[in-house]
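So, subunit A:
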Amino acid sequence: MAMKVFTANRLSDGTVVYIGPGDTWAEVLDHALVAATAEEEAALKTRAEAAVKARLVVGAYAMPVTVENGAIRPASVRERIRAAGPSNRTDLGKQAAI
Partner candidate 1 sequence: MYRYDEFDQAAVDERVVQFRGQVERRLKGQMTEEQFKPLRLMNGLYLQLHAYMLRVAIPYGTLSAAQMRMLAHVARKYDKGYGHFTTRQNIQYNWPRLVDTPDILADLAKVQMHGIQTSGNCIRNVTSDPFAGATADEVEDPRPWCEIIRQWSTFHPEFSYLPRKFKIAVIASEQDRAAIRLHDIGIRIVKDAAGETGFEFWIGGGMGRTPIIAKKIRDFVPKAELLDYATACLRVYNALGRRDNIYKARIKILVHEMGLDKFSALVDEEFARIKGTVALPEAEIARIRAYFAPPELPVLPATSTAFEAKKFEDRAFRDFVRSNVRPHKVPGHAIVSISLKADGIAPGDATAEQMDLVADLAERHSQNEIRVTHEQNLVLPHVRLDDVHDVWQALKAASLGTANIGLVSDIICCPGLDYCDLANARSIPVAEAIQRRFADLERQHAIGGLKIKMSGCINACGHHHVGHIGILGVDKHGQELYQLQLGGSGAEDASLAKLTGAGFPPDRIVDAVETVVETYLGLRDGDDESFLACFRRVGMAPFKAALYEDR
Partner candidate 2 sequence: MKIVKEGAPVADTWTHVGDEAELPDGGAVIVSLARFKAERDALMGRNAPLGLRLASHEPPADVAEDLGRFEVVALEFPVFRDGRGYTHAVQLRQRFAYRGEVRALGDVLWDQIPHMLRCGVDTFEVADDFPLEAFEEARTVFSNHYQPDTTGRRTVFELRHG
């Protein structure tokens, strides 16, 4: 199974977030929990649905990733841009803090 991370946008401000450890939602992809098995994915999915219901986040979904040397890398260009910020403005988005 392809490894997956659950992501969404926070309801109150729209920030891109990822399911992290405990009951946290991480703002940085590297702090996300990676599901490597169907059971892990199902557990994250349950958490994602609960967070949508609790109006914490909007539009939660699973996205495929790879992990290299501990760094999580989204499979799609779209998710790489979401994780970093606009590619034409490296001073904006999450990449600005890195």
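Quick notes on this structure:
Here is the rule we use: contacts are C-beta pairs under 8 Å (C-beta built on N, C-alpha and C of every residue); 3 or more make two chains touch, one makes a residue touch a chain; residues count from 1.
On how the list was made: all candidates are chains of the complex that A comes from, given by their letters.
These numbers come from a predicted model, not from an experiment.
Of the numbered options 1 or 2, all belong to the same complex as subunit A, but only candidate 1 touches it.
Against candidate 1, the residues of subunit A that register as touching in their complex are 9, 11-16, 52, 55, 58-59, 75-78, 81-82, 85-89, 92-93.
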